[in-house]
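So that we are looking at the same thing, I have put the structure below in structure tokens.
With one protein chain removed, the remaining protein chains of the complex are shown where they sit.
Now for chain A:
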Amino acid sequence: MTANGPQTVASSESSGSATDAAMTDDAPLGSPRVDDAVIESRDLDVYYGDDQALHGINMDIPERKVTALIGPSGCGKSTFLRSINRMNDLIDIARVDGDLYFHGKDVYDDDVDPVALRRKIGMVFQKPNPFPKSIFDNVAYGLRVQGKDDGDVEKKVRTALERAALLDEVEDQLDSSGLDLSGGQQQRLCIARAIAPDPEVILMDEPASALDPVATSKIEDLVEELAEEYTVVIVTHNMQQAARISDKTAVFLTGGHLVEFDDTGKIFENPESDRVEDYITGKFG
């Protein structure tokens, strides 16, 4: 945690050789720098106890785009996602080294309040995890804990449900339990809960992995729409899904290394790394 915010903002604006030099030995193949980065990861290491789960991750996440994180399971995708909104703080043995900038501010600086950070960076989890409360109260939860329930909560809840493509299905059962919904509906409810307080970034950890194909395609459509207003970072182990819905793709491979990061089209058509090519074409993973 040596570098400070302003430096990084400056470096991300230029894209000359100086910045490339700043990306040290762990720089991934491809073009890990983007012009309109909201989140910049610099030499980010994450450890669980003595085990290192991520090795010097360097990548930028562009604003209002969908960035996909793909790779075989156990390669650190979820770990990276959780380090963006400091959910790793909740794991006792997790330790983070290096820098992660959000709008040029290192979120691991001492003066950053993780709760305030998470109010800007919402999250959707792998397994739908609605609260055992009513549909309405689920969506209103973020508004209430963030003190954004002074205005018209009802309207905000309906807007969020609408954006999460769930309103039509639950319109006249807002008072019934969120647990009574199907898995796909529950996940969209969780998405509505995440966007109701209007964050800037939405992190999604394999949001469709527990769902059937129809529910999955609904979530995929939704993700593309969300990117019109939000910066979306989505973990998936489904490569077709990444190819369909993302603008940028980061490929993590075993051991917690980011191997290549580039435009999604480039990654899937003409990756620079042979290992990425093998992974994409299904030769391993």
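Criterion: contacts are C-beta pairs under 8 Å (C-beta built on N, C-alpha and C of every residue); 3 or more make two chains touch, one makes a residue touch a chain; residues count from 1.
The working rule: contacts and distances are computed from a predicted model.
The subunit not displayed here is recorded in UniProt as "Phosphate transport system permease protein PstA", chosen from "SPASM domain-containing protein", "ChsH2 C-terminal OB-fold domain-containing protein", "Ferredoxin--nitrite reductase" or "Phosphate transport system permease protein PstA".
The missing chain, though absent from the display, is touched by one residue of A:F80, A:Y101 or A:Y141; that residue is A:Y141.
Shown as candidates are A:I39, A:I57, A:V96 or A:M123; the residue that touches the absent chain is A:M123. Residue A:D92 is the one among A:D51, A:D92 or A:D110 that touches the chain missing from this view. Residues of chain A in touch with the missing chain: 85, 87, 90, 92, 115-116, 118-119, 122-125, 127, 129-132, 141-142, 144-146, 179, 190, 193-194, 197, 199.
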